[in-house]
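Only one protein chain is missing from this complex, and each of the others stays in its spot.
Naming follows writing order (A and B), and every chain is counted from residue 1.
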Amino acid sequence: MENGFGSIAWVLYLPIIGFLIQAFFGKKVVDSMGIAAGRRVMGTLAVLPIALGFVIGLMLVLKLSAMEPAARSVVVPLFNWIDVMGLRLPFELIVDPLSMTMVLIITGIGALIHLYATGYMAEEPDYPRFFTYLNLFIASMLILVLGNNLALLFIGWEGVGVCSYLLIGFWYKDLANSKAANKAFIVNRIGDWGLTLGLFLIVALLTTSPSLVKADRYLSYDQMLPALQIALAHNHGLATAIALLLFVGACGKSAQFPLYLWLPDAMAGPTPVSALIHAATMVTSGVVLLNRMHIVFEMSPTASAIVAVIGAFTALFAALVAFGQTDIKKVLAYSTVSQLGFMFVACGAGGYWAGMFHVTTHAFFKALLFLGSGAVIHAMAHNQDMRNYGNLSKYLKITCWSMVIGWLAISGVYMFSGFYSKEAIIGTALANTHANIEGYQLGQYSGWTALFVAFLTAMYMTRMMVLTFFSGEERWRLIPAKAHADDHGHGTDIAHGNHLEAVHEHGHDHGPDVHGFFYTDEELHAMEHGDHDDHAHHELDETHQPHEVPPSMWFPLVCLAALSLFGGYFMSHNEVFRDWLYPEGKLPILGVVSAEAEHIPLVLYSSIAAFGGLIIGGLWYMRGLPKAEGWDESKWNPFRKLAGRQFGFDAAMVTTTVDGGAELGRGLWQGFDVKIVDGIVNGSAGLASYLGKGISWFQTGYIRMYALMMLFGGAGILGWFLYAMKHGGVR
Amino acid sequence: MLGVPLVAYLSLGLFMFSVGVVGVVVRRNPIVIFMCIELMLNSVNLTFLTFARFHSSVNPQTGLAAPSMMAGQMMVIFVMAVAAAEVAVGLGIIMAIFRLRHTVDIDEMNLLKG
Partner (left out) sequence: MGIVSVVTFLPMIGALLLMLVPEKQVKFVRAGALFTAVITFAASLFLLRNFSSNTFHFQMAEVLPWIPKWGINYRVGVDGISLWLILLSTFLMVIAIAFSYYVDKRVKSYMVLLLLLETAMLGVFVSMDMILFYTFFEFSLIPMWLLISAWGGERRMYAGLKFFIYTFAGSIFMLIGMIFLGYQYSTITGHYSFNIVDIQAAVANGSFWASAISLQPWVFWSFAIAFMVKCPVFPFHTWLPDAHVEAPTAGSVILAGILLKMGTYGFLRFCLPLFPETLPAQVPIIMMLAVVGIIYGAVVAAVQPDLKKLIAYSSVAHMGFILLGIFSLTHIGLMGGAMQQLNHGISTGALFLLVGLIYERRHTRQFKDFGGLKAQMPIFAALFLLIMLSSVGLPGTNGFIGEFMAMMGAFEASYRGSFGLTMAIPVIAGFGVVLAAVYLLYMFQQVFYGPNTNPENKRLKDLKPWEIGLVCSLLVFVFWGGLYPSTFLKPMESSIQAARLMAINPAGQRPSWEDDTQAIDLDGTVGDKGSLIAGQKIIAPGNLHLTEKLEPVGGTTLHAQRETGAR
């Protein structure tokens, strides 16, 4: 069955091995080899497994593409995971075009970002911990895409969630970061709720259909998908239910409205994390899920319409919010949310391959933009506010020009990769009538919305680029004094001051430390603190001189720029990408979804959108930072103020759920548990003791009283006995 | 032996028991109370023996009471054993209390008060 595809397991094992090495030996190696050399070794050991995985993946892709299109699906079994009567969930990997596409993205871009991170995180004291998480993330993501059943997908799904949680909260000393991490995990869990219920619904459906029960390992895709097709053929309501539940899961992971809330906050993590997890790979797993389960969606036009509408709305909403952001990473975060919306528009319209196409190109240019922004942030003393940038093209040449390519790609300029995928999406949405509810062509409306959002995208990306790299003035030399106060780096400053004196004053007051739980004063003195706190960076001020980043950081930028420039053209040439993912006959229900809307000159429209956005944006910001977007936020116009706050949506959600939930919890605890249940319990105990108190009056404690009472009792019994005998009561 | 009438035995038992009861109720020294309890137990023993003797039939061949008729005598042995155990425990408790409070006056002790 393997046909020589067994080596796919190594793609998965390598990052796991890397993870274990980092976790168990990382700290020791760094400590024993010296900081610089140790970090270099561990950095190499972190990049290597991913790069090797990419090579193996590439070989397997070549092998796979040599096969017949219809036979391109190989299952590699590893071991039995869950195996009880009636449910067998083996741990097996699937090698097919969809999974291999994602494998290449994950390992390829993953390796580049790992390489970048060795430079970006070079000053980080917790270096091995970072790569531990990052390697674990790659492993989880690979399980997600390679797993051959939904339960395995769910392992990866939650695994990447945890890694994301850990990496967002990487700089844990700032409580805001860990709050963002919690938010990400919890909001994702809401999505997971939908995903599990969808999974259960599939199980319940398949197992109650008499013809299908005997199937072994029926949750594996190769058995489940055909079975589903039969089972759902006459049950559109159920198809809609399953599709929507799965889509809830996708919404969580892929940050669609209203579950997008976590993604902007997730920018608290280090920038390579934002690039890898929150732009290129993890957030696209929702699209992967929809591609994997496309049969279900194809059977439900209603669900498809909802997917498309949510996608379009998210795209629009996030694009608008992006205008109100001043943090360079936040702009990119909202643009990611918006681009993910595009992908869902495609999936809703039935063009699943177009969604995946955009996943791929988006991985190129968004990773590029994030890494570029990381380089800028690195050069600007970890200040992320675009209002403090300007004219950086003079200092950061390589970063600037590679980012320019990313900018043109995301804007959808002709010949750049973003153009092809966006055109495929909008074309698919406009050309097809799959996504409709009772005849309302919601899919097509979504397509038009997407076209408009493409225009907005070009505009806000121009805003970001121009404010950062061009527009004459070097604004970090002009920051008003007040704005300095809001500067935020990692916020580690509070924790960095190790107030030894305070320790001396207070000490611990729990008596002698018999078990050796605490450091003594001498030990505290002997410990060197330099190792922990070498992260001090100087403030951004007038004298700051930005420098170009080291090669380990700009090399990935250049690679990604090349991909952003040419990738789209090569993949759309002769429909290579579509035929690879969905060869003829592999779209069982919808048939071939056309990507060219007739009578609509799409190239013209999207070019107008792209260039319109570029030109308007360019004109607007070329002269420098407008007053209405300046440091003083009270002078902003109402639209930007609202956009800056996500139109109040985030705050409303937090108030209702978090605060409301806490109120509810406290109410239940103090009201129900303590008052009612314990009230009854303690009340009955109180009643008993009240009765006991009354009776205890007899209990004087004097022995003679007891003796006397015994006497009376004995006499009483005897008396009754005599009385009864006399009256014949006894016998 | 059978010359002594049944009522004499029972009267003696009743007298001893009454003395015991009065002693337990009025005396304050626990040792004396113990002695009184002992007196009561012995009065009961006496009664047991009396009834056992007066109600048992004698095997004409051996001149002994039938084993099945020995219940009263058995009971006496049992009571004596229990009494001995009781005294042992009781005196132990009294010793412990004396160590703790340096008095054994019964009226000073009301630990059992509810």
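Quick note on the criterion: a contact is a pair of C-beta atoms (placed from the backbone, for glycine too) under 8 Å apart; a residue touches a chain by one contact, two chains touch by 3 or more.
Keep in mind that this is a model prediction, so the values were computed, not measured.
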{"item": "Missing chain: touched chains present in the view", "value": "A"}
{"item": "Touching the absent chain when the full complex is considered, from A:Trp10, A:Tyr172, A:Tyr395 or A:Tyr706", "value": "A:Tyr172"}
{"item": "Contact residue for the chain not shown (choose from A:Met33, A:Leu87, A:Ala381 or A:Leu642)", "value": "A:Leu87"}
{"item": "Candidates A:Met415, A:Leu664 or A:Ala715 - the one touching the absent chain", "value": "A:Leu664"}
{"item": "Absent-chain contact - pick from A:Phe200, A:Tyr440, A:Tyr569 or A:Phe639", "value": "A:Phe200"}
{"item": "Among A:Tyr116, A:Phe130 or A:Phe185, the residue in touch with the chain that has been omitted", "value": "A:Phe185"}
{"item": "For chain A, the residues touching the chain missing from this view", "value": "79-87, 151, 154-155, 157-159, 162, 165, 169, 172-175, 177-179, 181-182, 185-186, 189-190, 192-193, 196-197, 200-201, 203-205, 207-208, 210, 213-214, 494-495, 498-499, 502-503, 505-508, 510, 515-519, 524, 532, 661-662, 664-666, 668-669, 672-673, 677-678, 681, 685"}
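The criterion applied here is as follows: only the chains that are shown with their structure count from here on.
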{"item": "Chain A - residues contacting chain B, complex", "value": "692-693, 695-704, 706-708, 711"}
{"item": "Complex contact set, residues of chain B against chain A", "value": "21, 24-26, 33, 106-107, 109-114"}
